[in-house]
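Complex shown without one protein chain; remaining protein chains in place.
Here is chain A:
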Amino acid sequence: MSGTFVGMPAFPKAAHEAVRDERLRANLRHATHTIRDKRARAVAELDDWAALREAGKRIKDDTLRHLDTYLLQLEESVTAAGGTVHWAADAAEANRIVTDLVKATGETEVVKVKSMATQEIGLNEHLEAEGVAAYETDLAELIVQLGEDRPSHILVPAIHRNRGEIRDIFRDRMGSWGRPAPDGLSDTPAELAEAARLHLREKFLRAKVGISGANFMVAETGTLVVVESEGNGRMCLTLPETLISVVGIEKVVPTWRDLEVFLQTLPRSSTAERMNPYTSMWTGTTDGDGPSAFHLVLLDNGRTDALADEVGRQALRCIRCSACLNVCPVYERAGGHAYGSVYPGPIGAILTPQLRGTASEVDASLPYASSLCGACYEVCPVAIDIPEVLVHLRERVAEEGGRGHRLERAAIKASTWVLDHPGALTAGERLASAARKALPKRLPGPGARQWTDHRDLPELPAEPFREWWRKNRT
């Protein structure tokens, strides 16, 4: 399996494989149900949850409406605090900026804090091609990197792996990346964590350059914030001489008071904790304390396209908590890889097609990867109406008229015509009822086959309701 998502098949095709993988299904079911239940309990503890959710939504909407103003204020604050701000329009520009900054230090390796933005732009692969080794230091990201795997969850990238698989990856792969796993490594959590600790400690102490993302950027002071559970992020943020942070432009919040809302909703929504174990905040550089050089790369990469879409822009409120993944029945069965993006699950299904467009097969299929059950919207801490955006993106895909959609539009038009002509509808119903005995259990043709592969058709009634009404009530 390659480390990138390029050339992924459409969602239904990828999911076809995933639903048959019994071990994957069991891993995902166990993990998502555990987090889901814990989150529900953590959220129920707060009697002002609804107000926090509404506040988070409004803060994000207000910030997005005046994004230009807050980004310029942020640049000014970061610069005044001793940092340097770079603006990247797309992935290629961001990768080039970061690579040049690393090369200017003369270093050939970097340590990384878990970051969705750098995964989105494929930074590790780009650095590798330029002769720079990037070491992931988040435990789950380490598992993914060592296993030459892809992340399948925003918060828990190795959610598709169980303890036995992780033990095997550590045993077989750690040696080629640095300190090997201890002899006789078992699959107990304590031993696995210790193996990772020993392996990573070597890298933390050696690294001169750290690369991170950020959960939030505070415009008024130029402060960046990373929330995490392991402390490995804090090691990367404080030990190296140079720190480079790559952050999506939608991560800015105006003030520290705004931050207060999200520092309550994010941990409860993501890890079901009242407070996350490590919250690191840094403002530019400080003499004799932490990195002496700080660079902030502000990443657009499709975000302003999403911002221009009145319905779709709410996806930019996302604080990457993963609550929507953990409650999604489709994610639970299909797994994260099927979404063909570093952003899987319901949020990925609305974010990816907006950031990348809908030209590729997988991107065009994502808006349909949902039964519109609404569980995602219910748990979203910034009230993103994911079903609404999914339907909106379906409209966009249908309008673009790609593969199969011209035929679909014709079928939909025909169905509307019949349903809008009661005479034709009644005739059709009579015909179906008359033919009901002759219908086979499995039918050919698009739509019918997919239905009858798994289900019997209903026994059609002797007469439609409107016939009964005509005979009995008129």
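Remarks
In this text, contacts are C-beta pairs under 8 Å (C-beta built on N, C-alpha and C of every residue); 3 or more make two chains touch, one makes a residue touch a chain; residues count from 1.
Convention: contacts and distances are computed from a predicted model.
Selecting from "NADH-quinone oxidoreductase subunit H", "L-lactate dehydrogenase complex protein LldE", "ABC transporter permease" or "Sn-glycerol 3-phosphate transport system ATP-binding protein", the unshown chain of this assembly corresponds to "L-lactate dehydrogenase complex protein LldE" (UniProt protein name).
Contact with the undisplayed chain is limited, among A:Gly106, A:Gly184 or A:Pro458, to A:Pro458. Across the entire complex, the residue among A:Val261, A:Ala369 or A:Ala383 in touch with the chain not shown is A:Ala369. Seen across the whole complex, the unshown chain contacts chain A at 11-12, 15-16, 19-20, 25, 329-330, 333-334, 367-375, 377-378, 391, 393-398, 408-409, 412-413, 415-416, 419-420, 422, 425, 429, 432, 446-447, 450-451, 453-458, 460-461, 463-469, 473.
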